[in-house]
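Every protein chain of the complex appears in place save one, which is left out.
The chains carry the letters A, B and C, assigned in the order they are written, with residues numbered from 1 in each.
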Amino acid sequence: MTTRKKWAVYPGLVALAAAAVLLSAVSGGSTPQGRAPQQPIIFPHNPHVVGLQMNCLYCHSSANKSPDPGLPAMSTCMGCHTVIGPRRPDGTARPEVAKLQQFAAKNQPIPWIRIHKVPDYVQFPHMRHVNAGVTCQQCHGPVQDMLPVYQQQNLNMGWCISCHIQQQVRYDCSVCHY
Amino acid sequence: MRGVLGVFRELDSAVDAITALRQAKAGSITVYTPTPRHEFEHALAHGPSVVRRFTLIGGLLGATFGYWIAIWISEYWPMVVGGKPIPSWVPYTVFGFEVMVLVGALSTVFGLFAVARLPRLMMTVGYDPRFTEGDYGIWVECPPDREAKVTEVLQQNGAVEVRRER
Amino acid sequence: MATVARPAEEMPRPNIPSANIQLPAVRSYQQVNDEIIATLTPTGAWFIGLGIAITCLLIGIGTWIYQIYMGLGVAGYNPPVMWGVYIITFVFWIGIGHAGTLISAILYLFRAGFRTTIYRCAEAMTVFAVMTAGLFPILHLGRPWKFFWLIPYPHWRFIWPNFKSPLVWDVFAILTYLTVSTTFLFVGLVPDIAALRDRETNPVRKRIYSILSLGWRNSDREWRHFTRAYLFLAAFSTPLVLSVHSVVSFDFAMALVPGWHATIFPPYFVAGAIFSGLGMVFTIIIPLRRWFGLRHYVTINHLDAAAKLCLFTSLVVGLAYMTEFWVAWFSGNKVEQEYFLNRVFGQWWWAAWIMLTCNMILPLTLFSQRLRRNTTWLFILSLFINLGMWFERFVIVVPSLSHEYEPWQWTTYAPTWVDWSILLGSFGWFSMWFLLFIKQFPVIAIAEVKEIIPPRLRTHTATTDIDAAGQHVDYSPETPGEHD
Partner (left out) sequence: MSDTTQQTGVRRREFLKILGVTSAGAATVGCGPSEAGRLIPYLVSPDQTVPGVSTYFATTCRECAAGCGVIAETRDGRAIKLEGNPEHPINRGAICARGQAALQGLYNPDRFTGPRVKRNGQWADITWAEAVQLFRQRLDEARSGGRAGDVVFLNRHETGSFPFFLDQWLSQMGLPPHLAVDPILDHAVIAANREAYGVAWPSLSFADARLIVSFDADFLDSWGATVAHQLDFADARAKLRDAPRFVYIGARRSLTGLNADEWIPVRSGSELAVANALLAAVRGAGRADVAAAAQAADVPAETLQRLGAELASARPSLVLSGVTTVQARDVARVVNAINQAAGNVGRTIRPAEPLSSFEGAESMAELGSAVERMRDGRVPLLMVRGVNPVFTMPKSAQVAEALGRVPFKVAFTSYPDETAELCDLVLPDHHPLESWGDAQVLPNVVSLQQPAMDPVFRTRATADVLLEVAMAGTPPAPGRPVDYRSWLIGRFPGGAAAFATALATGLTSGTTPRVTPRAPRPEAAPTPAPVEGEGDFAFIVYPSPVLGADGANKPWLQELPDPVSKICWQSWVEIHPESAARMDIQPGDVVEVQGPGGTVRAPAYLYPGLQRETVAMAFGRGHTAYGRFAKDVGANPLDALSPGFDRAGMAAWSGSRVRVRKAGDYVQLVTTEGSARQHGRGIGRALAVNELGRGGASGEEHAGGHVIPGDASHEPLPGLRAPIAADAEGDLRDPKKNEVGMYDPAHPTGMAKRRWAMTIDLARCTGCSACVTACYAENNIPTVGAAYQSGHTQGLPKTAGANILRSREMAWIRLERYWEGDEASPDFETRFVPMLCQHCGNAPCEPVCPVFATYHSPDGLNVQVYNRCVGTRYCSNNCPYKVRYFNWFGYGETDRPQYAWPEPLNWQLNPDVTVRGKGVMEKCTFCVQRIREAENRARAEGRELVPDEFTVACAQACPSRAIVFGDAADEQWTVARQVRDERAYHVFEELNTFTAVVYLKKVTYPAPAAAAPAAAGGE
């Protein structure tokens, strides 16, 4: 007699439904989280930020006065690296600095590969966040220890919103989307 | 399980056979009929179907869920549209109603399957393809010692064929 | 057997109570199985029809791909006429989809006997019509690949559909309707599939039928719960069918567009839907009964009774049309009045008059019993009704939008070949499914037909003589009125 077999059908159906819901729950949530592309110059934040105690704003100078954090211009890099050359005092090589100086010699900007990117229909004013005391690490992760830099947070809308609601700040659509 | 299967051509002979078998306490009877006939219902005198309970529960669940999800969602991220109250029950009634019908209907079918033991994964003993065409069938589940009696009753009431199955 | 020749002066015979239409020509359960299952064998004509249907469908699909790639601009939209052929056709098909459930559910509750032999066909039509209609709201989206945003599912954006929008009601009404009517159709099919299963010799088909029949065995327990469940499904479908088209009408009635913003819309739409559905039933069943040789199942009396229902709905629709004009006049709202004048005598007079002629005037011929029982006329009329109901939706959508509050934005509208070929594709899609259905499953409910024909009894054989009420004598091809 097969009466037992047939009851196995219903749990199966339920399992299917559950799977479908879970699938939809993460749908659209797929972002390049954890993406760590190979940069033209393997720039180590650690010696600069931790070692030399440089402020983020030294290089990303407009992060506190513009929606756009800004990238250090070649001149900014060469400000130090004309002196701090491709060879350490102990003679060991600094290959990346050599690369940098080559770019500088050719008078070419460094074609950095972009990691953190919100869609074009999202307006993200950096200065509002920086001035409100949001640390760079909250969104970008512990950049000072990253080598290479990767996207730590998923930068999803839900991720933005949860923080905005928690902080009791604007979470109205027209704050970011226009 | 084992028992005797009788095949009938005429409705009334089948009905008579059932009454006779029930008097004889022959065992559990299953009647096959190409189309539902009240005659059998009376003869077998089963209670009313329990499908109605599934329907009721399903409908209530559906309506509740319908209202709840709509209200919960509008409170979840309050957004004013057209100057209307954030949770406004009037439009949500449409939603509640539709979900009630959906869940109610589905649970009815589920109930049907559950109580009618469907889907039946394989044909069991005591069935004959003729029952979907013109003929009526009576399958009596009974211990071997009573098979002879049952067979006799069936034949008396004009079964065109009687066979024992196991 | 005894054939009683009827004197000619008895014509026209008195109306048959539609609750009590018999099938004198069908005598034994055996015969039912034989004759109905015989219709399932494919014929050349069927293959040709299927081929045509699929060709139309492919044309539609190709056009849609082009439209998705290029953008909706390839269709004839002419702002502010932001809705056009697609929404019109959507409402058209939804309307068609209403007759099925009406006949199978409402008439079931009312115990209208004439439903028995036509409901399976109508119900299949319903399911496929709703399947067709369901495509159009997606098809008319600017970004169709995002249609699932209308469905409430949990996701990382934390944002949900707006349950105050009639379009979301639509989504649920249509999904519910599709699910319920499909279930209804399938549940009704199960015993018949069992009959097919038991008769099938081809092992593959037999296997498929066995699975679909869920191991149905016609046992008394199954029947007991089945009849009860079927009743409840019918009881659910009845309010559902009324609600679905009411919700569709809300798409218009909830907007403040002149010509849309009217409380009469829900009843008006439901009546129109049933009306158009019956039209389509005639269009389908009249050729079908001839083609399948089922004229002694779907007798002229069935059509007669259905025609009466059709006439009634037509009268309701006509009343609704007139009421709209009256309300416009009585409201004293200048905008509304100008719109209705424009509807009949302005820019779109031709569409309005097609609508009024086909839906209001021509159906009046059904008052004549002779025409009701003339299948040729019924068929022609049904075609007019289909046309007229498409234009009713045209008249509701286009003139309203092209003649709104802002005179500066008054405009016109002309569909392009894109609209037309997608409309064609929808007919292809519908016909494909329907043609596939009629050769796989019985178009007449075997088990239910058996209910209304007298069972074989030991004592005597059931009589089929004529009775005083002018009911049928024995069927014979010569009997006038039994077939055409």
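Following the convention adopted for this analysis, contacts are C-beta pairs under 8 Å (C-beta built on N, C-alpha and C of every residue); 3 or more make two chains touch, one makes a residue touch a chain.
The shown structure was predicted, so the numbers you read here are calculated from the model rather than taken from an experiment.
Note that of B:1, B:50 or B:81, the residue touching the chain absent from this view is B:81.
When you scan A:38, A:55, A:75 or A:166 for touch with the missing chain, the hit is A:75. Contact residues of chain C toward the unshown chain are 70-80, 82-83, 137, 140-143, 146-147, 149-150, 157, 159-162, 164-168, 171, 251, 254-257, 331-335, 338, 401, 404-411, 414, 416-418. Taking the whole complex into account, chain A touches the unshown chain at residues 28, 30-32, 61-62, 65-68, 70-76, 107-121, 123, 125-128, 131, 155, 168-175, 177-178. Residues 75, 77-86 of chain B touch the missing chain (whole complex, contact as defined above).
To be clear about the criterion, only the chains that are shown with their structure count from here on.
By the count of C-beta pairs in contact, the leading chain pair is B-C.
Chain centres here are Cα averages; for chain A and chain C they lie 57 Å apart. Look at where the CA atoms of chain A average out and do the same for chain B: the two points lie 60 Å apart. Among all residues of chain A, none touch two or more other chains.
Counting partners per residue, chain C has 158-159 as the residues that reach two or more other chains.
Note for the complex: chain A touches chain C at residues 21, 24-29, 154, 156-159, 161-162. Within the complex, the chain B residues that touch chain C are 9-13, 30-37, 40-41, 44, 46, 48-52, 55, 59, 69-70, 73-74, 76-77, 79, 81-82, 84, 88, 91-92, 94-95, 97-99, 101-102, 104-106, 108-109, 111-113, 115-123, 127, 129-134, 158.
Put simply, chain C touches chain A in their complex at residues 153-159.
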